[in-house]
Each structure stands twice: as C-alpha cells, then as structure tokens.
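Of the protein chains in this complex, one is absent; all others appear in place.
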Amino acid sequence: MKNAFDAGVTVARPARAGLLRLPALRIEARTNLIAYLSLLPAFALVAALMWYPLGVALYHSFTEWDGLNSSWVGLQNYRQIVKTGDLRLLLRNNLIFLLSIPGILAISLVVTVLLYEGVAGSRFFRSVYYLPTILSTVVVGFLMKSLFWSQGLVNSLFDTLGLGSGTRDWLGTANTAFMVLILAFYWQTLGQGVLIFLSTLANISTDILDAARLDGAGWSQRLVQIIVPLLRPAILYFSIVNVVWVFVGVFTLVYAVTGGGPAYQTTPMDFMIYLRAFQSDDLGYASALSVILLVIATGVAWAQLRIFDRMETE
Amino acid sequence: MTTTSRATTFAVRTLIFVVLALIAFAAVAPLGYMLVNTVRTSAEYIIDPLGWPEDLTYFDNYRVLYYNFDILRLFFNTLLYIVLAQSVSFVLSVPAAFAFAKTNFPYRRTLYLFMIGSLAIPPITFIVPDYVLFSRLGWVDRPWAIVLLWAATSVPPSVFLLAALMRGLPREVLDASKVDGASYGRMLLGVVLPMSVPGLITVTIFNVTTWWNDLLIPLIFLQSDAHKTVTVAVAGIFGRYNGDFPLLMTGLLMASVPPIVVYVGLQRYIQKGLVIGAVK
Partner (left out) sequence: MTTKAHSIQSRRRVLRAGAGAAAGLALGLPRIRRAGAADVELTMWQMIFPVTDPNDKSKKPEDFWIHQAIKRFEEANPGTSVKLEDPPGAPETFTKYRTASIAKNGPDIFATWSGHYMLDMKQYLEPLDPYVTTEDRARIFGWEAATEGFKPGEGTTYGIPAGTDGVVCFFTNKELLQKAGVDPEAPLPPTFDEFTALLDQIKASGTTPLVLSNQSFVYHTLNYWTAQVVNGAPGLQELIDGKRNFSDPTTLEVARKWATLSNKDWTIPGTPTMEESQAAQLLFAGKAAMITSGAWFIRDARVALGDKLGMVKIPDFNADVTIKDAGVGGPGTVYVVSNYSEKKDAAIALIKHLVSKEEQEKRATANEGALINVNDVDYTTLYNEPLRLQQQQWVSDPAHVIFWPDNVYPFELITEIIQRAQTAWTGDSSPEEFMKQLDQKRDELLGKS
C-alpha cells in the first residue's frame, strides 16, 4: 500500500528556466506552498463541517444539552448509556448487521462463479441483478416493508399455498424483523458484489481458469482453490465497503423498514442518536453515543486497514 | 469427451441457468409488484394483496402525488442541490487530489491519512452538532445547507478516487507543460482536468448516487415542503398517508424512474464507477 501510494509522485524539480537560478530550497518551498494552498479549501470545509463538530460532540457528551442550553454533568451520559443497557442492545444490533456480511459475500461469489460459466442469458442476468442496487435504500426498504406487512404479499402467498402456519407479523418481532432488514440488504447488495467480482475476474487471465476446468476440477473446487484467492483484493474491498456501511449507513434502511422497532430491538447506534437528539431533545446523551460510535467506527476501519496491509505484504 | 460427461455438462448448465433465472426473478419481481399496485385502490390492496388491478386506468395514486406533492419541484430541488454540490466538490477536491498525487511535500502522508480517515466518520456524529451550528447561523432549511454538507462529505471519497487515478497520469506531459511556462492553475485546468475526464465522470456518478439516496441530511436540515428532495418526500409518504401501500408504491416508482433511466443510459460508466468507488 505504501508503495502504491508513493508511485507516480513527481518529486519537486526545478522546471522553469527562470527558477533555476533561485536556490533549490526556494523552489521546494514554492512547490510546497502551492500544494498546501491546493489542499487548503478542501481541508477547510472538511474541518469545519466534519472535524470541528466532532470536538463539539465530545465536549457536549459531558453536558446536558437541548441545543440551546447546556450544563456540565461529567460522565453522567456515559454512565446512563451503560447502565440502562442501551449500549449492549445497540451494539448487538450493529453486530447483527456486521455478521450478515459474510452471507452476502458468499452468495455474491457463488453467483459470480455461476455467471462466469457463461450459460445462455448470463449478460442479461448480470444487468438484471444490478437493478435493485441502483434503487435508493429508501425505495428498497419501503418495498420490503410492503411485502412483509402482516397483511401483505408474503403472508398472502403463504395462505394461498396452504401454508397458513407460516404467516406471521414479520416486522413485529425482532428476529423476523432482522430477517427482513438483512434480506433487503442482500437484495440490494447482490448486484454490487457480482459486478465487482465479475469485473475483477475479467481482468484475470482466463488461462488459469480454463486450465483448471480442463483438469476436471469441480466448480466448488475451482471456487475455493482458484477463484477466491484470485479475487482476494476484491473480496477485501467488498468487505470493507460493507463493514463501513454497517456503522455509517444503516440509518436509512432501518428508518424505512422497521423504524427501529419493535421495542428498539432493531435500532442501530446511528438511529438511536437521531432519536435521542431530535425526538427527545437529549443532545448530550446523543453526543455521548456519537463519541462511542465514532471510536468504534474508526477502530474497526483501522483494524481493517491493518488486516488489508498485512494481507498485501504476505 | 464421452457422451455421459457431455450429458452431465448439459444438465449442470441447465441447472445453473435455472438458478440464475430464479435469482433474476427475485431481483425483478418486487419491482413488477410495485408497478402493478400503483393502479390499485387501497381497498383493493387490503382485500387481496396478490390481486391484479381491477381497472388499469385507475390513476388516483398518481393524482395524489401530483396534487399533494409538487413532484416537479422535488425533482428540480434535488437536481439543483446535486449540481451545486458537485461543482463545489470539484473545486475543492481536484486541486487537493492533484497535490496529493503529484507533489511530495512535508506531512503529505499524514494529511492524506486525515483526509481518507474521514471516510470512516459516521455522518450522524457530526450532523447533530452541525445542525446546532447551522441553526445559530440561520442556515437551516436553506438549500446551501444541503449543498455545503453534501460537498463536504464528498471531498474525502473524491480526493481518494481522483488521487488514485491522477497518480497514473504520465509525468512527461505534466513536466512539459511546466517547461512551457504554464502556471500551476492553468496546467491544472488545461492539462490535468481534460486528462482526468473519465475519473471525474466516475466520481460524479458516485457522488450523485450517494446524494440521490441520502435521507439523513435532507431529512434533518430541510423542513419546508418547498425545499425537500425526492428521497425525503418519498420517505414521508408512508407516515403522511398512514400506510397507504398503493400510494407509497407509486411514490417509490417515481423515485426509481430517474436512477433506472440514468443507469440504462450510462451503464458502462456507472458499472465502472461503482466498482472503483462503491462506498455506500
């Protein structure tokens, strides 16, 4: 990674004839100045709207704050988060999403391999699989909500097929509500996974795969022994993107499908922060939760990068 | 090859086809269901969620969307915010990405790490304090609130992608332009930018997708109907119309048409863009 990063960087060199007369230091300083000036606007906006607020959140996590007035309460918010069991529940909910990632990874890989066989219609299927991916999460979420509503399509299908005992209020209990949430996630992500893996495979010489096929290796063997190792960077990329999503982006899906219910049992951290901040006017508590989420999210991202680095150097 | 193994191959390939076709059905069926139900009444839907529309010319759901939501306005708003945010985003991220890609200055790695590290910051953590900040400035429910926040959050991924692509620009061209006496700014505009067009398209597609889908920022920062985006308006249908599924599905369809049209038109770019930069 380090090498990839440094590759292609032009070391500052005196280029203009007029500048050649100036001392080398001067030119380097000028180049550096230009670089810093180029970075300044971008950093200014990011710092103003993303970093500075984190400082505000950190400070206010030790206060009781309604947006207008705040008073210092020390660690009370944190103590309350831990004591009421909120933290455990929220972490569990994020963790469930996290644990669903290997599932969609495996499905995407298998479908990729099947598509790679090149049976009739593969190109068409590939485009079709991508359709749910281009829809917004709001659309996907509400669509799933309508399908799994207690009097909706899924239960009607069960009834029509004479499987009345299979009907239930899917979104009314935590287990099945999570099932629907994860199904929505899978439905939307399969196209993305297939696309990433197929494109990566397209860049790999077909000789290896063809050779394996001629050797008579079964496709499960080919999957495990050849394709997975070849796709390792793509798999890592896919995993990172979705792990980040678990901490950064589940809000929309939960908002659309379950609203966090029943009884907060499908409420992830970001959704609870939203509720606490804007439904309960409890911005201090929300800030404390934000700080915890930030630590976890950056920690997970850092760990992933470390793993990524290590696997690259292996 | 023996006949039996050919027969096995055929059987396997048929099986693969069937599996793939089933998955394709699962991918499309909900969309078809959505479409069909836009021309059903709520009563029809409640009585039989599996039924076929009684009257294919029943367009009341579309009428409600037209009368009670200013659809054109919603599309216009969304488009306006996207265009402005992307403009700001380019002005900020192109010079930064180029500096990271092609100049070696002190603390480059550290600064780069800070920029890329921002990708892992969950938006909700800075959006709450930003909301309070903006409310003090009187910037809430103003289009530029959305433009600024979208632009700011797009800078780290844009810098990341553009810097990665700009590293591949041939060094000779850039040097030659310097020898020609072109100023840094002119070089950026005249040489770097034209050469980065595919990358810029990729970044744009990535950003536009993210913004079109964004619920959190517009939901919190926009309050009046006149300023809403399509996604926020659609997300409000269910609560506002108390679980009227046919109406909801009409709204969902409305929100799905532009991405599908754009996808069909720009399929190649989009696929490339999402492979390089699919961060949801």
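Assorted remarks:
Labels for the chains are A and B, by order of writing; each one numbers its residues from 1.
Methods note: contacts are C-beta pairs under 8 Å (C-beta built on N, C-alpha and C of every residue); 3 or more make two chains touch, one makes a residue touch a chain.
Everything numeric in this text was worked out from a predicted model, so none of it was measured.
Listed by label, the shown chains that the missing chain touches in the whole complex are A, B.
Set against the missing chain, the residues B:T14, B:S87, B:S183 or B:Q223 yield one that touches it, B:Q223. When the whole complex is considered, the residue among B:I46, B:L80, B:I116 or B:V262 that touches the unshown chain is B:I46. Residues of chain A that touch the chain left out of the display are 64, 66-69, 80, 84, 149-151, 167-169, 171-174, 261-265, 275, 278-281.
Although one chain is not shown, part of chain B still touches it, namely residues 41-43, 46-47, 60-61, 63-64, 67-68, 131-132, 134-136, 138, 140-141, 220, 223-225, 236, 238-244, 247.
Simple rule for what comes next: only the chains that are shown with their structure count from here on.
We define each chain's centre as the mean of its Cα atoms; on that basis chain A and chain B are separated by 14 Å. The touching residues of chain B, counted against chain A in their complex, run 13, 16-17, 19-21, 23-24, 26-28, 30-31, 33-34, 46, 48-50, 91-93, 95-96, 98-106, 108-109, 111-112, 115, 117-133, 135, 148-149, 151-153, 155-156, 159, 167-169, 171, 174-175, 178-179, 181, 184, 209, 212-213, 215-216, 220, 231, 234-235, 238, 245, 248-249, 252, 255-256, 259-260, 263, 267, 270-272, 274-275, 278-280. Chain A contributes residues 5, 7-13, 15-16, 31-32, 34-36, 38-39, 41-43, 45-46, 48-54, 56-57, 60, 67, 111, 114-115, 117, 119-122, 124-125, 127-139, 142-147, 149, 151-153, 156-157, 160, 187, 190-192, 195-196, 199-200, 241-242, 244-245, 247-249, 251-252, 255-256, 269-270, 273-274, 277-278, 283, 286-287, 290-291, 293-294, 297-298, 300-302 to its touches with chain B in the complex.
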